[in-house]
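One structure follows; several queries about it will come next.
Only a single protein chain was left out; the remaining protein chains are all shown in position.
Take a look at chain A:
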Amino acid sequence: MKFLQWLHRWTGLILLIQLLLWTVSGLYFALVDHHGMSGRQHYQPLQSEPLSQTQLTNISASWWDDLSGVTKVHSYTTQGLPRVEVHHQDGIRYLDGRDGSEWQTDQDFAQQIAQASYSGPGSMVRATPIERTRELHDWRGQGFRIDFDDDLNTRVYVDRASGTVIDHRNTPWVVADWMFRLHFIDYTGGRNFNNLVAIAFAVMTLWFALSGFILLVKLLNSGEMRFTLRKASLTASVGEQQFKFNDKAHKTVLQVLQHNDIAVASGCGGGGTCGFCTVKTAPDTPITVSDRAQLSQAQLDEGYRLACQHSIETLHKVEVPAVEARKYALQLINSRFITPMLKELRFAVIEGEGEVEYAAGQYLQFLIPAGAGRSRPADVPEEFAEEWHAIEASEFKHDSVRRSYSMATAAGGNELVFTVRYQPQTPGAPAPGVGSSYLCNLKPGETIVAEGPFGDFQRLEGDERKLCFIGGGAGMAPLRALIQEELQSQQPRPMRFFYGARNRGELLYTDEFVALNNLNKVSFTAVLSEPRKTCQWGDAEGFVHEVARAWLEQQDISEYDFYICGPPRMLAATLAMLKELNVDSARVRYDDFGN
């Protein structure tokens, strides 16, 4: 099945143009008919003329006694002139029936027979001597082209040797001739459809049509193309919303979902070849060949299926995964340590896909392929070597995993920026963090696939609201994106940002926020929980949620919306703190990146 689809697709690509040409020319033939293509719209056969006794009496065998193998002597009259043809072993000799001399076609005679063969309304305008013409592919010799001034531009061709009308040609004939060239793939004008190119195309087309036909029969057999007026229903849950749709039972889940404006990714338009339209349903749902080809065994066991492969007659209830999510191939542009354990990775979306449309605060899932990971990146800078001292270089094997990372900038730039904190091996764990090791070892130029965007960690609406951000460590990334997005809005609302880290070396992007603070765009406070002497820290110390609390207790807390992101303990403590302050939970958004 897959092979046939592949064959059908690629032969289709090769044949595309010729199939179109065949269809166009075929339609032309079917509309115009033989007569319209013959060039003989104004043709009539020459009237037969009576023989005279004289012309027969005049014939003398001495006229051809130099010829051998004579099989036929033919006497007739054209335009009142007696004529004799002698067929012999080397061809035909044309004689003047009056004296046996070689037949001569002068221009006057040519015009007479041209006129006699012409039934149209035009009159003769011109006679041109010719030796060959594109309009008579196989003819060579001496002749005349005689033009008539009619609507079709008729021209009559006369052969001098035989003194006969060869054929009529006109403008529709030229069009038809091109159609024959297209249809027969013979651009010499010889209308020979037994040529090699035509044979090659014909054989390929046979493959193409048969593969399509077999695919069709398989579809019919599989019941995928059943047509029914019966209705069936589909219950779809998208996030927390539930929908119920009624439609014809033969429609696929994908068709019904898309028809009802439920966004489902689809790259191939329902062919079962891209694997984007994944939905979750009962694990005992039958598995189609395409399901198996596109999804992993684990996914199949969990009940994931392709929405395009199942009709709503068999599938009644599905969960549709996060909308707008798509896969992107990303190429690493730049990777640099910005703290001893954290790298900033900048990616470009490759293959001209343009930008990923996302809201600040959302994340992508990186599809980390199975392989061998390394515990230490090769490019640890000298200044951070001390922190890496204790980590031994080792290799470990890992399965393919998905890891989520938030975009660290607002959308709209050419790059996607992520901060990846390296997760060292913890006691008892089999290996260091698989995703972070992989991403930290990724080299510029290398590519990785990510899916997304996902997540509802997004700004809340309300012109009068103020924004309070509380974050810690690598939780900086989505908060930074949210703040950038707010700053890009028409009228940025007041923002307060508490950001905690253990020591000065682990603070991310602080220079940037100190600068914004000085411009009065964001009120920024950095908090260190374990400052070292070398930090020379004169600012806030302690846990970030405590510093934030001290400040909030002095504020009208109802004016604020809260955005929180950080390590689990920091997140839990902050949420507890807000609850103690009786903050409405609808006013709190947080990103639990749970690492």
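The working rule: a residue touches a chain if its C-beta (ideal position, glycine included) is under 8 Å from a C-beta of that chain, and two chains touch if they have at least 3 such contacts; residues count from 1.
As a convention for this text, contacts and distances are computed from a predicted model.
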item: The complex's invisible chain, by UniProt name, from "M55 family metallopeptidase", "PepSY-associated transmembrane protein", "Carbohydrate ABC transporter membrane protein 1 (CUT1 family)" or "tRNA-specific 2-thiouridylase MnmA"; value: "PepSY-associated transmembrane protein"
item: Listed residues A:Ala30, A:Leu229, A:Ala378 or A:Leu519, member touching the removed chain; value: A:Ala30
item: Per the touch definition above, residue among A:Ile92, A:Val125 or A:Ile199 touching the missing chain; value: A:Ile199
item: Sole residue of A:Val165, A:Leu254 or A:Val320 that reaches the chain not shown, by the stated touch rule; value: A:Leu254
item: Residues of chain A in contact with the chain not shown; value: 9, 12-13, 16, 19-20, 23, 26-27, 29-31, 33-34, 48-51, 53, 56-57, 59-61, 64-65, 69-77, 192-194, 198-199, 202-203, 205-206, 208-210, 212-213, 216, 219-220, 225, 252, 254-255, 258, 263, 265-271, 273-277, 308, 326-329, 351, 353, 367, 369, 449
